[in-house]
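Okay, so here's the structure we're looking at.
Only one protein chain is missing from this complex, and each of the others stays in its spot.
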Amino acid sequence: MDIFLLGHVAAWALLTTQLLLLIPGLPLVAFAILITLGRRLGRRSAWLAVAALLGSFLCTLYIAPFVFQGNQLEVTWAWLVPASSWTIGFAVDGLNWIILFVVTLIGTMIAIYSIGYMHDDPRFSRFFAYFSLFCASMLTLVMANHFVLLYVGWELVGLCSYLLISFWFEKPAAAEAGRKAFLTTRVGDTGLLLGILLLATTAGTLQFGDLRSVAEQLPAGLLTLISVLVFIGAAGKSAQFPLHVWLPDAMEGPTPVSALIHAATMVAAGVYLVARTLPLFTPESLQIVLVIGLITHLFAGTVALTQTDIKRILAYSTLSQLGLMMTALGLGAVSAAMFHLFTHAFFKALLFLGAGSVIHATHEQELSKLGGLRKHMPVTATLFLIASLSMGGLVFLSGFWSKDAILIAARHTSPTVLWLLLAGAVMTAAYSLRLYWRCFHGAAHASGHEHAPHESPLIMTGPMTLLGVGAALIGLLGSPWNHEFFSLLGEHEAHGLDVPILLLSTAVLVTGALLAWVVGVQRRNLLPAGLRPLGHRLYGWALNKYYVDEAYQRWLIAPLLGLMQAMARVDQVAIDGTVNNVGRFGRWTGETKAWIDRVFVDGLVNGVALTVRGFGGVLRWVQTGIVQQYLLIVVVSVVVLSFIMRR
Amino acid sequence: MSFTVFALFAALVLVSAIWVVTLRNLFRAALSLGLALLGVAAIFLLLEAEFLAFVQILVYVGAILTLVIFAIMLTAKLQTAVDVPSRRQPVAAALACTALFAVLVAATWGLSWSPYPAGDAVNLSALGRELVETLVLPFEVISLVFVAAVVGAIAIAARR
Partner (left out) sequence: MSPLPLQGLVVLSHAVFCLGLYGMLTRRNAIGMLLAVELILNAAAMNFVVFGRLFSHVQGQAFALFIIALAACEAVVGLAIIIKLTRVAKTVYADDVNVLRG
């Protein structure tokens, strides 16, 4: 019986390894077709992209049982030198299967949603082309078993992010934002590249499978350095402080883009990278991860409380949640971090799609212009509420389970971190509910519309609903009653329900809701009079995002631009100078040659002519026409000749 | 012959030759030429060439000189005033001629044959016979030349 099973498993394994190629392959083919033939396909291009992603999702589901049994699927090629030990390829285990699931499922949902959202866009097919390329790159990144292949996917994902953020490049703000995103993540990518190179030169291998043995061989200092460099790359992609500045501006892109890339998938790539390379991380580097994560979490949370643009609030919320994930990694709780990544993908994507729905209906993004939309858009409102409560951590909803997992890990490690996380959770609840209430409840502030806002079409609300189900229930996969999720990651023992944490997190949610209601909606100032000026100042700082962008501009960008211009000027002077001098030299040479030609050559020629003329002139005197002179010459010649010829 | 006689006549010839080439007055130069020709005739006589001497006087002095004097008289009024110098390039010519004279004399100074005449003097009948036997061609050609000269002279100098 066991042999039979083994045989089955082996046959199945052979089949399914080829399927691994399809997972990134299908969207890649879709991209190739859409980028060339997209214009001709028109409306149908969207369905092609959806079909490709759906295909990838089905492949992911197909390989699920195999992975669930704790096995790893691999398909590899020999790289650089054939038959060498350096192989590169795809490998799927529990860790990246989760992300495959998230990317393909949520990607399909968002693709369907985009058909409605991007309906009127002139570059409809190109959007789906880029979308497909992004999915292909993300899947490559996630499935890579080798640092180099991961880096390829990493860079491609960055490229697609740039292309999609600046999709409406006619808006200067969008073009700027795309450039900013690309450059900021580039800084991070440089760190990652340095880390890869360092690892390659010291350890000699770049395969993820070898990381554990590498960690045992290399000295701790070197490991710390490598892991910190890798973390810099992760910090760039996952928008950790201080490389977070691109994410809020990236909201200039279409909302489906924000949903997919900047909420659910790409930004999670950093978290995945750290999780995958965790063997390289020493306690020192994990400390750094923890600190950065915490700073990001709290910093972004405070800013989110003050913002008035729907997408900005959601952007800072994403930043904050990513910080939370990094904090979890810093605490060493890999499974908790991945769980939160998983649930966050669902409810954050849903929140963005809901925001997109609102924008699609009202063409407004500012909270001051919105309000009372619950009447007009009940489905959107309900789903939005579910997602917000999930993020806030309402009991039994997905976000609750994942956040609690992190809080449990913090409790076991460090009380300080726990209290900080609880403070962060209060803020999370506060800004989410503030956003919900201001947008969907209260008096309608909408102005200047010809018609009242209406609910979005089914093609948009359908995927949203599906995500809503996920946002609500998917967390149950990590609950004490069903720990499928954790067993995927190799943790097989169940944990029970941690009651103290449950009570704490519920209290946090209630506090946050109250704060949101009182301060955010009713606009009452709770601070005592003495502290109000300080409060105002702190509020001002938060509203202006702590002036980080301004600081970058002043201390980094402006000097660099100045340096660049100075160098351009030097270059101009040197090159122009050189060119001009070459020209001048050429002209001088020409003039000198002309002078030589004039003086010597012409002089020579003229001299010859003048000499001849001189002789002629002289000899002319002989031709006097006077015969007697001729005769004299004859006589003289006779005398001379006879003298010469005497014997 | 006696050397003194020769020297005398040689001196005559030389002096008159010098007069011919240096005298300003053309008429006197022509007359000097006559004198020189006479001197040469005398030398011919000394050399026992009597016929030649007489022919010289008859033709040269008698005809040619006369002709020359005729020409002088015909062109007399064309001889302009005294401001025209009588001679051109005298120094150069003198030098050249002296040089030529030196060359000639140097060429003929060391003559190796004896001054004694080889045989008798030439007699007239031998001359006559020579003219119509050996030198008959030149003889006849000269008559042609005469005709040509006369015809030519008439052709040139005749007034239209």
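For clarity, chains are labelled A and B in written order, and residue numbers in each chain start from 1.
We adopt the following convention: contacts are C-beta pairs under 8 Å (C-beta built on N, C-alpha and C of every residue); 3 or more make two chains touch, one makes a residue touch a chain.
The structure displayed is predicted, hence computed values, not measured ones.
Note that the absent chain touches A, B when the full complex is taken as a whole. Residue A:I626 is the one among A:A173, A:L534 or A:I626 that touches the chain not shown. If you put the missing chain back, the residues of chain B touching it would be 1-3, 6-7, 10, 13-14, 17-18, 20-21, 26, 29-30, 33, 36-37, 40, 43-44, 47-49, 51-52, 55-56, 59-60, 63-64, 67-68, 70-72, 74-75, 78-80, 84-90, 92-94, 96-98, 100-101, 104-105, 108-109, 111, 113-122, 126-127, 130-131, 134-135, 138, 142, 145-146, 148-150, 152-154, 156-157, 159. Mapped onto chain A, contacts with the missing chain fall at residues 620, 622-628, 631-632, 635.
Just so it is clear, only the chains that are shown with their structure count from here on.
Those residues of chain A that touch chain B in the shared complex are 626, 628-629, 632, 635-636, 638-639, 642-643.
Put simply, chain B touches chain A in their complex at residues 88-89, 92-93, 96-97, 99-100, 103, 107.
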